[in-house]
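Each remark here refers to the structure printed beneath this line.
Of the protein chains in this complex, one is absent; all others appear in place.
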Amino acid sequence: MPTLPVNEPEPAPSPERSPGLAILVLVAALTLPLPAAAGVRPAYGGEVRVALPAAPRITDPALATDPGDLLLVRAIHATPLELDADGRLSPGLLEEVPAPEAGGRAFRLRLRAGLRFSDGTPIAASDVAAAFVRLLAREGPAPNAWIALPVLGAEAFQAGRAATLAGVQVLSDRELLVTLASAMPEWPWALAAPAAAVVSRGGAGAGPFVLQGLDGAGARLAANGLHWRGRPFADRLTVKGADPRAAARALSGGDLELVLRPEAVPGATATAPSPPLLATYAVVNWRRLGSGAERVRRVLGALDRAELGKLYARGPSAPTSTLVPQPVLAGPAAAPASPSAPGAPGIPGQARLVLLAAADVPDQRALAERLQVKLFDAGVRAAAELEGGGRFAARLAAEDFDVALVPVQVTALAPALAGGQVALATRGPGAARRAMTELAGLPAAAAAPRAERLTRTLDLVPLFSTGVRASAGPALQGLRIRADGAIDLGDLWLLRREGP
Amino acid sequence: MLALPALLAALAAAPPIAAPPAGAPPPPALTAVAADLARAVGAPLDDRRGLALRVETRAPALAAPLETALADALARQGYAVAPQRGAADAEAAARAGGQDWLLRVQAGLVPGRREIALVGEVIPAWESFFLQRRPGARAVPPRLVQARGAADPETLLLGREERPAGAPFARVRTLTRLPGRVLALAVGDAGDGPAIAAAMPGAVLLLSGDGAVRARREPDRAGWAPVRDPAATLAIGDFGGARLAVQWAGAPRTEVLARRGDRLEVVASLPAAPLCAADGARVFGQFVAGTGLLADLLAPVVDPAARPRSERTLYGVAAAARGGTYAFAALGTDLNLVLLGPDLEPAGPVLAGAGVGFALADLDGDGTAEVVTSSPTATAPDRVRVLAPATGRPLVFESDPLDGLLLAGAGGDLTGDGADDALLGLVGRGPDGAPVTDLLLVTSDLRELP
Partner (left out) sequence: MRLRTQLAALLALFAVVPLAAALVPVGRALTNALASEHAARLDSAARALSGELARLSQEAAEGVAGVARSPDAEAFGRDLAAGALSPADAAGRGGEWMRARGLDALSVLTREGVVVTSGHLPGRAGDVDPQLAPVAARGAVEARVITRSGPSGPEPVLALVARAAIPGEGALTVAGGLALDQERARRLAELTNGEVVIRGAGGALLAQASAPADEGAPLLTRVGARLGVGLAGARRILPIGPADAPVGRVEVSVASEGLARAAGTVLAAFLGAVLIGALAALAAGRLVASRVTRPLEALREAAARVAAGDLHARVAARTGGEVGELVRAFNGMTQELALGRSRLAQAERVAAWREVARRLAHEIKNPLTPIAMSVETLREAQAAGRPDFPEIFDEGTRAIGEEVRRLKKIVDEFSRFARLPAPERTPVAPEELVSAVLALFPPPPGLTIERSVPEALPQVWADRDQALQVLLNLVRNALDAMPEGGTLRVAGRPAGDGVALEVADTGPGIAPEDLPHLFEPYFTRKEGGTGLGLAIAQRIAEEHGGRLEVKTSPGQGATFTFWLPVAKLETRLAKVP
């Protein structure tokens, strides 16, 4: 990785390389020997059943943020770019990975020929453009708007000052030009995030599967024969929620093929961890806490984050020290914040506050319980309130909390984009723009100190980031965890061994 | 071209003839090559006509017919031939017998070719007038003669050597390494001797029997339907003027290819996939739409109206080069290998747990093909296994563990010993991490055995 001057956009690092060596190292660690039958090619057919900690609910790429929802989105939708086995960007719906033009400000996106959505309608460049517009839709920006925020004119469009998104020009049926507000050579990494998926006017996706039904129990999907890589191996895919015991029982009983949970499922044929990219940040609501906020902040800042991850995250975890999760930055593991004496003596008696946490995301309850105890030791009594998906987001947006634990599944492996995603989820679009502008074009080494400064400015308390473990049954083949934690569900197939 | 010293070295350890000649006339190929050698020996010199003939072959069965053929050919040259067998010192025996010449002939099959080679040493056996005080001294320097010619099947059969006790059934060695992943293999006669064809995701290669790339073609993939798991079928056989036919999964039609220099050019196209070909027989099938798997459809002719026999899907179909009881084999996606007769109907036990890198090859030359396949275990490493379903001992050979996956295979005679060999594609990763395919030769040719 060449060392680059910090302030010069030129020469831009090539987009394929920007997340740096870390990803390569990570990938090397990830390609564990998963089951692969000697001398057997993939077979088609059958049903692959996947269990998550909770059943997925959201299929809209613009709105999905939970790891489980993202898995479902990736099953239904296709993104312009993909990640190859080495963690590099590779073409998806696009014919090739776009190279930066105009000093890293413009990208020419060219679609493959003959692409179709699962409902049969052709995929045009205008559909890709519509995906960006959807993310910035004026009736409340999507939580994944970070992808489109750097596009020229995004701010004006979002504020309603412009009717169209100036930075996106459709050149032909298969080609469009995206111009960014400022140079950001690593922007193509956003095109591999599930939120960049292209959705047809009728809501159909172009992913390996088509949604057949979605209810409280889970999602049922069928193979999409029109996927650009060809039809997936499995005929059907089921994604549901299951608690650890039920999942272990189902896996050993042959009622499940894959379990994605923080902890390894006992009795699974093989397990592999995903990179810890689900980063959790504590957000302190100064407006509600007033002078008490400083005390809370000091308690949170004094936490031993390495120990926190070790003791309270069941999956693979890494301490996080900035708004860019450690695996993306890949710098040396940041030293935990200097321990200072918790419990400011200034406030007598027990203060009470509301600690908001996401109910559906693993380990958030354990983390909230730990923070409760640490705050209690410092004389602050916190009531943990765990809320499911929509309610959590609504309360977060309404600032209806004193301290909130915000989990962010980072989906782009470039520091600037990851920082933007985290900033958007925790502090809103303004913070996201600022984070992306400051981190744009920086290599990992230079991004780390900048990210740390940003974290202080945005007043975030980074805690840790976690991943999941994929536990597969004996029949499941073709499982590969990408560097961004995604799994191409279309590649999963079942080894059927029958007697003569 | 095999160099003469190498040939000599290969023939050096030939044991003496053990059995008396049979009354049957020698095969034509043997007669022809014997005549060539006799011509090389030439007419009798100085009216010295007495000739002791000593024939030495590695294959015992070859000695007697060859002796007969040589004796006839030499007699036509004007020699009075006296076959000599069993003597420990042939030269001394010839001298004692008052012969003028001793012709020591060593014979064998040329490795990798269907050829028989004869090397003769013409040794003077009369007493040297000048060197009388040195008994055994030769009056004139001996002279080497040689002849080689195409071996007919009968000759090949006679030329096969007997397996020494304790020798392994077969040997596995890497023939060559190809960059990329080989999807399908075919072995056969491409018009100028044994050849190998290999289909890769973006190319088809034609290799010589020893693994050298002779010609290639990179198809234009426009209009192909995407297939998640790339697959191809190809066969070397008689496809109406050209010898090679290939179809990739997702491609609209089968390409029939002919070699023009170092290029393979499309000379025709077919609406069915060539699954395998051997000994005049061809089997056509079709891919299940959108997948790399084959429908349960095996047809001896191109029949666009043919429909699959069942919902079963197949990984591939193999043919035995010379037919026999088990002329074909089809591997289903349930990993059950069904052995089929020449009529494409089931003809033997169903073998459970065969891998997709498999071939039918009559390695031991007993007229019934063995199944060469990968290991039936679900985890790496892979192994080459040879199963002989016709015998009471199904597993006759198992190789050491191999670093990679056996994903393609084909059978045919590549060593030129007259018996089939199997060629398996071992897909692995090269030093730079890119996929490579080692073509493994599985042979029971004794010359290949350690």
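Read from first to last, the chains carry the letters A and B; within each, the first residue is number 1.
Quick note on the criterion: a contact is a pair of C-beta atoms (placed from the backbone, for glycine too) under 8 Å apart; a residue touches a chain by one contact, two chains touch by 3 or more.
In this text, all values refer to a predicted model and were calculated from it rather than measured experimentally.
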Touched by the hidden chain, restricted to displayed chains: A
Where A:R201, A:R381 or A:R453 are the choices, the one touching the absent chain is A:R381
Which residue from A:A102, A:A137 or A:L311 sits in contact with the chain not drawn here? A:L311
Among A:A43, A:A219 or A:L371, which residue is in touch with the absent chain? A:L371
Name, in rising order, the residues on chain A that touch the hidden chain in the full complex. 262-263, 307, 310-314, 317, 352, 363, 366, 368-374, 376-377, 381-384
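Here is the rule we use: only the chains that are shown with their structure count from here on.
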How many angstrom lie between the centres of chain A and chain B, each centre taken as the mean Cα position? 57
So, in the complex, the side of chain A touching chain B is made of residues 33, 35-45, 86, 225, 227-233, 474, 490-491, 495-500
Spell out the residues on chain B that touch chain A in their complex, using ranges where they run on. 225-229, 231, 250, 288, 290-293, 313, 315, 333-336, 349-353, 355-357, 373-375, 377-383, 405-407, 433
